[in-house]
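Structure incoming, see below.
Removed: one protein chain of the complex. Kept in place: all other protein chains.
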Amino acid sequence: MSAATQYYIATIVVYICVNVIGAWGLDLQFGVTGVLNFAFILFQAAGAYTAAMLSLGPASASGGFQHYLVGFKLPFPLPLIGAMLVGGALSAVIGLITLRRLRSDYQAMVMLVISVVATVVAESVVGLANGSAGLSLIPNPAKSLTGLTLQTQNWLFVGLCVALMLIVGVLMYGLVYSPYGRVLRGVRENEAAVEAMGRSATRARLQVFIIGGALAALSGALLAQFIGAWAPSEWLYPETFVFFTAVIVGGRGSISGVAIGAALVAVGIQQAVQYMPIGSDPTLLAALEWIITGLLTLIFLWLRPQGLLPERRRRYLRRVKTGFAATKLQESAGT
Amino acid sequence: MSEQGDALLTHVSEQGDALLAVDGLAKHYGGVRAVDGVSFEVPRGSLTGLIGPNGAGKTTVLGMVAGAIKPDHGSILLDGRSIAGLPPYRAAHRGVIRTFQAASVFPRLTVMENLLLGVPPWSGEGISASLFLRRKWHREERAQLMHARELLDRLDLTQHADSFAGELSGGQKRLVELGRAMMTKPSLLLLDEPMAGVSRTLVPVIEGLIGELREEGMTVLLVEHELGVVERLCSPVIVMAQGRVLIQGEMAECRAHPEVRRAYLVG
Partner (left out) sequence: MAVFISAVGFGVVTAAILAISAVGFTLQFSVTNVFNLAFGSVMTLSGFVAYWLNHAGLNIWVAMAAAAVSGGLISLAINEAIYTPFIRHGLNLFGMVIVTISVAVIFDHGLQAAVGPTFFSYTAPAGKAFRFADFVLTRQELIIVGIAVLLTILVQVALQYTRVGKAMRGLAINASLARACGVPTRGVIALAWFVSGVLAGVGGVALFLDISTFTATTGSEFLIVIIAAAVLGGIGSPRGAVLGALVVGIVTEVGAAYWNAELKDVLAFGVLIAVLLVRPQGLFSRLATERAIAR
């Protein structure tokens, strides 16, 4: 296998992992709990910038060609952990501000505005993260392992992404298929009833906002370290919509469904478009990706809102029947 | 306290102590006085009815007791402790459980899951429990499942245990909602028009269920339009009209009261 092909496959795998992790974060918020996080991409960006700044040296050191706030040159895995912490903290702040008693579409609107504000600030305040140009030369943790070939380093990073994706998958499974997950779905289905049953819907929403935000940040951190660069153009507010499409198409509330949705929407469309016989003008290709994404959302919302792999129904009757029947048998035997 | 309040107190002390004591409760929406100085008591262990024509403010009173609506004035005492202004989930912690006018189930959760969410908040529900203490909550959940299963049998809903609650009929949804309320073992159960949207065949079933709850010692405040049900089940009965309490007493007394008849004719 040629180096180019290897690199191509590695890129695809990394992009899939990164987008699946991110989509799971949004699924926890939107698919399971019904929180419309229209600022989602902002948290991915926060993770990316944090990982970048934690792994880069101080701005002055690089000859001053890029300006950013801090640089600590920390080794793996600290940038990733730091990114997740920042993502979670930012989510906590924004969640406390927006997750009040506002109706859902208005809330979504406020979050959208916040996302745009963040973009404008990032572009205008150059000292923060190098403005519109963004950060580059972001170190890849695998590259710091000396004595290995470029390809091996690449594959190591791919391995890291896959491993993290699997870990997050297990985490998602634990959260969603549990009594906690049941409360979250209750908040989604009927907030008034869940509160009447003694659970605080606001607290549940805030919790998933934070966890989802941390996952988005992890996804951003990995992406930034892989690409080596990160700029505001990567996280304009419509990018949040791509994640929503992934969740809707895949199957909201379904962990495997969302994973498939992320692979299809975030990566699949982009690949498919490249093989279409419409030339290679990048703007045209990009426009077509967006059009397909928008159409997919509409089609699925109309025809199959539950997604490709719908949320699995939890069945309990079989489990309790045997237990109950056994007890009944014992009782009747004792009479 | 008001003259009305005095009269109520004497009445109640004949019956037993009051679990719920509401005094001077009021809620205004702009210029509209939905609830205008309401005082009454719900004796412990009773099945108290709250009736009145449309717009009397009954659901608003229920909402204030349950915490969904913040009262503008007045006090609400549960077992002597104030619960006025508590948010719904805190009122639920104190044992006040309510049902809603439109049967309030979780549509895309199964009937069994609906009941399981009726269990009062427990330790296995937290984030750390879901991730690290799986074995522990599996055991606890099993016990809850058995309890829910018994309830389902009692409600004759066992065959629907794994159906989505949203797919059931109105009456069945009401049964699920009641079952869920029963899982919580409430101190005070507030029922908001449980017969609304229920088919004729299921009305006696629900009526029987509510009666059983009273036998088992639960305190219930029942808002209902079907006066026949109220007559058969409730003692005492509170009559409201236009945001105020007209009278509290046995159903027969209330029927005979001229103001009550006028309120129903007019309202």
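The chains carry the letters A and B, assigned in the order they are written, with residues numbered from 1 in each.
Note that a residue touches a chain if its C-beta (ideal position, glycine included) is under 8 Å from a C-beta of that chain, and two chains touch if they have at least 3 such contacts.
A quick note: this is a predicted structure, and the numbers were derived from the prediction, not measured.
Of the chains displayed, those contacted by the omitted chain across the entire assembly are A. Considering the whole complex, the residue from A:V113, A:L206 or A:L308 that touches the absent chain is A:V113.
Touching the chain that is not shown, out of A:Y68, A:Y180 or A:F244: A:F244 (per the contact rule at the top).
Although one chain is not displayed, its contacts with subunit A can still be listed: residues 36, 38, 97, 100-106, 108-110, 112-114, 116-117, 120-121, 124-125, 191, 237-238, 241, 244, 248, 283-284, 286-288, 290-291, 293-295, 297-298, 301-302, 305.
By our rule, only the chains that are shown with their structure count from here on.
Centre to centre, using the average C-alpha position, subunit A and subunit B are separated by 42 Å. Contacts from subunit B toward subunit A in the complex involve residues 66, 68, 87-89, 92-93, 97-98, 100, 104-110, 112-113, 116-118, 120-122, 124-127, 129-131, 134, 137, 141-142, 145-146, 148-150, 158, 161-162, 164, 180, 184. Those residues of subunit A lying in contact with subunit B across their complex are 171, 174-175, 178-183, 185-186, 189-190, 192-201, 207, 211, 311, 313-317, 319-321, 323-324, 327.
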